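All protein chains but one are shown in place.
Chain IDs A and B follow the sequence of writing; residue 1 opens each chain.
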Amino acid sequence: MNSEIQSESILPNQDLPRSRSARDEVPPGREHHPDSPLSIHDMTVAYHRKPVLWDVDYDAPAGKLIGVIGPNGAGKSTLLKAALGLVPKASGKVLFFGQPYRSQRNRVAYVPQRESVDWDFPINALEVVTMGRYGKIGWIKPVSKRHRNVAMEALERVGMSDLAKRQINQLSGGQQQRVFLARALAQEASLYMMDEPLAGVDAATESTIVNVLRDLRDQGATVIVVHHDLQTVSQYFDHVLLLNMRMVASGITSDVFTQENLRKTYGGRLTLLDQAAEALARAGE
Amino acid sequence: MTTDRIIKQTWLFMMMVVMLVAAPLFAGEVEIQENISFVDQLLRTLSLRDYNTRLVLTGTTLLGLASGVMGTYMLLRRRSLIGDALGHATFPGIALAFMIMVAFGGEGKSLPGLLIGAAVTGLLGVGAVVFIRHWTRLKEDAALGIVLSVWFGIGVALMGLVQSMPGADAAGLESFIYGKTASMVQSDAILIAGAAVTVVIVCTLLFKEFAILSFDVDLARTQGWPLVKIDLIMMLLVTLVVVVGLQAVGLILVVALLIIPAVAARFWTQRLYLMIWIAALIGALSGLVGAGITNLFAGLPAGAVIVLTGSSIFLISLIFGSYRGLVVLLTRRVRLNRRVRYQHLLRALWEAGELKQRASQSQDCITLKWLLQQRAWSQRSLQRLLKSAQRKDLLLFDPNKETVRLTKSGEIEASRVVRNHRLWELYLIHYADIAPSHVDRDADSVEHVIGTDLVRELESAIADAGDVLRPPPSPHKLGVQS
Partner (left out) sequence: MIWDSTDTWIVVIGVLAGISSALLGSYLLLRRMSLMGDAISHAVLPGLAIAFLVTLSRDSVSMFIGAAILGVLTAIVTQILHRNGKVEENASLGVVFTTLFALGLILISLFANKVHLDASCVLYGNIVLSTLDQVSVWGWMVPRAAVVLFIVLLIDIAAIAILFKELRITSFDPAMADTVGFNPWICQYILMSLVAVTAVAAFEVVGSILVVAMIIVPPATAYLLTDRLLVMLVLSVVFGALAAGFGHVAAITVPIWFGFEDTETAGMMAVLAGIFFLLALLGAPRYGILGRLVYRVSLSLRIAREDVLGFLYRAEELRSDQAHSWQAGSIGQAVGISPSLARIALVGLHRAGQIVRHDRSWSLTNQGRNRAASLVRSHRLWETYLAKHFDLPLDHVHRAAMDLEHVTDASMQVALSREVNNPSIDPHGKPMPEAKDQENDPQ
C-alpha cells in the first residue's frame, strides 16, 4: 500500500524523507568516478554537532593541480582532515582511488598546516623528512640508508639539502614549510593533500613550492592544495574547488573561477545558515 | 657516521651501562657472606664497598636512568605532570591490594601484589584524567588535580582501614609514600633493574614510533600507526617506572625524577636521541650521587637528597647548558651586539668613502669627527671600537690626526656588510608584506635566508649592480641619518 509512495520517493523531484541511514549510500543521480584519486561522497563534518561542512560531494580529477579556495572558516582544512580521517565525519564516505583510505595509505601524502606541530621539538630537518618514510618502514625496523637517501633527495628537490642537519627551530617559516613539503615528497605518493603550504612564506619559497607542485602534477600525481591567495589562483591551479561550508562550485579553473562564483563563495556570510548551524550545535551539546 | 648508527650505538651503550650497573646485584651475594659479620658497622661507615650500599646505589642509579628516558617523552608531549597524578593514584592500589591479599589469607605484603595494585589504580587514574578532560568542560590541570587528590584521599581512607584490620601487619606500607631507599633489599633492586632494562629495550625498539607520536600525531595517523596502542605502551612504561620508583624514593619524589632530568637535558641538546641519553645520564647521576650522599650522612631522607641532586644538575644545566643555557644565550647576545657594532662602523666608513668619491675628494681618510655624527655613539665607545677593529686589521686609526682608513681586508669585509645590508633593505621594500616576521636580519648572508634566486633578482633590480661582489648602491640617500 505504501509502495506507491515509496516508488515515487525515488523520483529526483520528490521530497519525501528518505531513511537517515541511507545518507551514507551513494545518492542516486550522481555518478562517482570509480578511480578518482579522491572521491568524497556526501560528506558532512561537524565539530560538536555544529556543521562545518555540509554534504560535500566531489571527485578530484586525476593528474591535476587542484586549489581549494574559500574564506576563513569555510572548512577548507577540515575538508582535507575529514577526508583523511583526522577529524570524524558526521556522515558520508570518502574513497581514495576507489578504495577506502586504509588500503591506500601509501599512495597518499598529507601536508598539515605549519602550526600543527611543535617546532621546538629536538629534531633536525632531515629527521622530519625521514618521518615521511616511517609508514613504509614499518614497526621496529630502523631507518635504512635507502630511506634516508629518499629523504635527502626530497630535501634537495625543495632546495634545502644544505640545511638538512639544521635544527627545525632555526629554520625560517618558509624553510619549515619546505621541510614539510619534502616530507610529503618522501612519501612518494600519487595523491598529495596540502593544507595552506603557501601561507606566510617568502617569495622564493613560494616559487620553489609551486614549481615542485607542478613537477608532481607533470609526473602524474594529483595535488590538492588549500590556498588563500585569490590573486594567484588562476596562475597556479588547473582545477579549483570553491568552498564555503558547502561546495559552491568545482571544475576547470577558467570555467569555475568566475566573479559570480567568487561572489557566492565570499559574498558575505550566509547569516541564516550560520544561525541554523549554531542552533544545531546547541541542540547537539 | 650516520645519525642512525649513532642512535643504535647510543642505545647499545645505554644497554651496556644498565647491565654494568645491574651486575653487582647478582655478583654481590658472595660478598654478603664475606661481610656479614661487620655489616652493622659498615652501614654506619662511609665505605661504599658494602653490599647494601652498592645495592642502593645500583637501584637509585637505574631508577634515575629509566625515569630520565621516560621523562623525556613526557616532557616533549607536554605531559610532565601526568606522573604526578599517576604517582598519587597508585596509593589506593597499594592499600587495596594489601586488603585483598589479607582477605584471601595471604601475607599482605607480597611486593608483586602491591605493585600490581599500584599499577592498576595508577592507570585507572590516568584513564580518569583522560575521561574528565574529554567529557567535561574542565581543563587538563583541573582533571589532573582532581584525580591526584581524590585518589590519594581514597588511599588515605583505605590505609586507615588497613591499620585496623585484624591480624594484619600493615607496618611498612607507608614506605611507598616516602620511599625506603636505605633499606632497599636485593629483590627491590632487581625489580628496578628489570624495569630499567625493559624501558631501555622497548624505547630502543620503538624509537621511531615514539618519535613520530611525540612530534606529529596527524602524520602518524595518516600513516596508519595505531596511536592508542603506542600511547598505551608509553604510558605503561611510565607506570612501570613510577611503581618501581615508589619503593625507592616515594611517590612524590618519583614525580620529580620523571620531570627534572628531562627538563635539564633540554638545555644541552637539540637532538632527540641525545636528549634521551643525557636525561638518562642526569637521572642516573642524581640517583648515584644522591644515594651516595645519603649514605655518607646518615639520617637524611634519600629520596629528597636524590631529587635535590637532580635539581642542582638542573640548575647547572640552566646556567651552563650548551644549547640553551643562560651563559650561552648571554654570550651569543654579547657577540651579536659586538658584531652589529662592527658592521655599523664598517658601513659608515664604506658609505663615507662613497660620498667622498662622488664629491671627488680624496677618499683616504675619514675623520673621527665625521664618524661621530653618523650614529649615536659616544667618543669613547667609538675610539674603543676603532682600536679593536684596528687590532683585527680591518682599519688604520691614527689617534693623533684622528683619522680612519679601511685596510684591504677591511674593505672586503665592509663591502660584504654593505651589500648584505642593502639587499635586505631592497628585500624589505619589495617583499615586506610577505616576510617580515621571518626575516633574520643578522643572517651572515642574505642568500641563506631568502635564497640565491631572490638575491639575483634583487641585484638585477638595480641597474648598475653589474659586479655581484661590489655592493649595489644604496636605495636611499646617504649621509647623516637623523
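Here is the rule we use: a contact is a pair of C-beta atoms (placed from the backbone, for glycine too) under 8 Å apart; a residue touches a chain by one contact, two chains touch by 3 or more.
As the structure is a prediction and not an experimental result, all values here were calculated from the model.
Chemist: With respect to the chain omitted from the figure, which of B:Val185, B:Leu227, B:Leu300 or B:Leu368 is a touching residue?
Modeler: That would be B:Leu300, which touches the missing chain.
Chemist: Looking beyond the chains shown, say which of A:Val87, A:Val233 or A:Leu280 touches the absent one.
Modeler: Considering the complete complex, A:Leu280 is the one touching the chain left out.
Chemist: For the chain that's not shown, point to the residue among B:Ile259, B:Val289 or B:Leu385 touching it.
Modeler: Only one listed residue reaches the unshown chain, and that is B:Ile259.
Chemist: Take the complete complex as the reference. Which residues in subunit A touch the chain that isn't displayed?
Modeler: Within subunit A, the residues touching the omitted chain are 1-2, 5-6, 8-9, 12-23, 27-30, 42, 51, 54-55, 57, 120, 246-249, 264, 270, 272-273, 275-276, 279-280, 283-285.
Chemist: Residues on subunit B that touch the omitted chain in the whole complex?
Modeler: Counting over the whole complex, subunit B touches the hidden chain at residues 75, 78-81, 83-84, 88, 132, 135-139, 141-142, 144-146, 148-150, 152-161, 164-165, 174, 177-178, 252-253, 255-256, 259-260, 262-263, 266-267, 299-301, 303-305, 307-308, 311, 314, 318, 324, 326.
Just so we're on the same page, only the chains that are shown with their structure count from here on.
Chemist: Using Cα averages as centroids, what's the distance between subunit A and subunit B in whole Å?
Modeler: The mean C-alpha positions of subunit A and subunit B differ by 36 Å.
Chemist: Can you check the complex and tell me which residues of subunit B touch subunit A?
Modeler: On the subunit B side, the touching residues are 2-4, 7-8, 76, 205-209, 211-212, 214-216, 218-225, 266, 269-272, 274-275, 431, 434-435, 437-440, 449-451, 453-454.
Chemist: In their complex, what parts of subunit A are in touch with subunit B?
Modeler: Per the touch definition, subunit A meets subunit B at residues 81, 84-86, 102, 105, 108-110, 112, 116-118, 121-124, 126-128, 131-132, 134-135, 137, 139-140, 142-143, 145, 148, 159, 167, 169, 172-174, 183, 200-208.
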